[in-house]
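Removed from the display is one protein chain of the complex; every other protein chain stays in position.
Letters are used for the chains, namely A and B, taken in the order the chains are written, and counting of residues starts over at 1 for each.
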Amino acid sequence: MIHPRLTFALSIMEALAIFAYAISGFIEARERRLDAVGTFLVAMATAFGGGTVRDVLLERRPFYWVQHQGYVIAIFVMSLFAPVVLRATSRLISQRALLVADAIGLGLFSVSGTSMALDAEMPRFTSVMIGVLAGVFGGVIRDVVCNEVPLLLRDSRPYATCAFVGCALYVGLDYLQFDNVYAVLIATGFILLARLVTFRFDVRLPH
Amino acid sequence: MIHPRLTFALSIMEALAIFAYAISGFIEARERRLDAVGTFLVAMATAFGGGTVRDVLLERRPFYWVQHQGYVIAIFVMSLFAPVVLRATSRLISQRALLVADAIGLGLFSVSGTSMALDAEMPRFTSVMIGVLAGVFGGVIRDVVCNEVPLLLRDSRPYATCAFVGCALYVGLDYLQFDNVYAVLIATGFILLARLVTFRFDVRLPH
Partner (left out) sequence: MIHPRLTFALSIMEALAIFAYAISGFIEARERRLDAVGTFLVAMATAFGGGTVRDVLLERRPFYWVQHQGYVIAIFVMSLFAPVVLRATSRLISQRALLVADAIGLGLFSVSGTSMALDAEMPRFTSVMIGVLAGVFGGVIRDVVCNEVPLLLRDSRPYATCAFVGCALYVGLDYLQFDNVYAVLIATGFILLARLVTFRFDVRLPH
């Protein structure tokens, strides 16, 4: 299961996901007009909330962000300058950027969470759930802290559903003994595309 | 302290409490018009939130819901069909159902939490507190995630107070070396009745 290429691919994925989620935290923080430290805390919670819950559930220590101090410092420096950068972009673009950044993070965190849960010998359905939690929890914390009903719940467009199907796809490919690097890429790409396509064509879940 | 009948009784209690809380999550999710995955996540947080906090505090691993994948799958299947089932019941019944389901869960989770804390050799007052937390925390998460002031805080009718008195009663019976099965049943029944009776006669706490 552990595989140098996969380990490397997972590291890159995690880095991308962290920055994508941090940016969605910056955008939320700008709308709330937070100062640099507040922006930093919301960005940290968004970026590392899902991964920290995953690590608590799988008893992985030290936490990813404790071990990789570089990410924390990078997000700190970015949050000092983020308002300047973000203020330049128009409202429309920021809405789209929020969506795409969120979709990238959703795919990357969900699939890597499921992969780590399978590595930790969790049962298959539980692994899918831990993946979905790893993907959506940062955004839920971001919205709860900013006193909004989480985007996850407000919106009838499929979000956790995309992550759920993608993680189940990953578990299926893993069961069929697909090469892990391809399984990760296929499942992540599926979630990203599913989120963007269902959003574009305004697919809504029945309720 | 560990006793085959008690272990069995605690397993049955936990199963009942999990489904009672999941149903209160379904009702909340229906009011928010969530899709199946959103419903599932809220039901899971309501059902396992208190128990997970209890397990973190008592360092019990793996988490109950990780070990018993069956509950997770059962709640998942129920959340696919829950809207259909719940939509059939009228508003009045769902309000009453919410109350009774909540009261059952409150009694079962609080007393089993206190019992596990005593087994883990926590001091008596701390055991009562962990029991109350195990009982009320799932509902607090449900309400916080749905961006409501928790029912626990909104309402001057005794709720955590019932759990507190019932858990203290359990600790007292345990101190008097009552048979554990009876102590659990008496304390759980006390909390259920106290909640329903104080609600029925609209008893309100001073504040």
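In the analysis below, a residue touches a chain if its C-beta (ideal position, glycine included) is under 8 Å from a C-beta of that chain, and two chains touch if they have at least 3 such contacts.
In this text, all values refer to a predicted model and were calculated from it rather than measured experimentally.
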Contacting the left-out chain in the complete assembly, out of B:I12, B:V77 or B:L152: B:L152
Residue touching the undisplayed chain, where the options are A:V72, A:L99 or A:V181: A:V72
For subunit A, residues in touch with the removed chain: 32-38, 41-42, 44, 56, 61, 63, 65-66, 69, 72-73, 76, 83, 144-147
Where the unshown chain meets subunit B, residue by residue: 56-57, 59, 122-123, 125-126, 129, 132, 136, 140, 144, 147-150, 152-153, 156, 158, 160-161, 164, 205-207
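What we mean here is this: only the chains that are shown with their structure count from here on.
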Centroid distance [mean C-alpha coordinates] between subunit B and subunit A, Å: 30
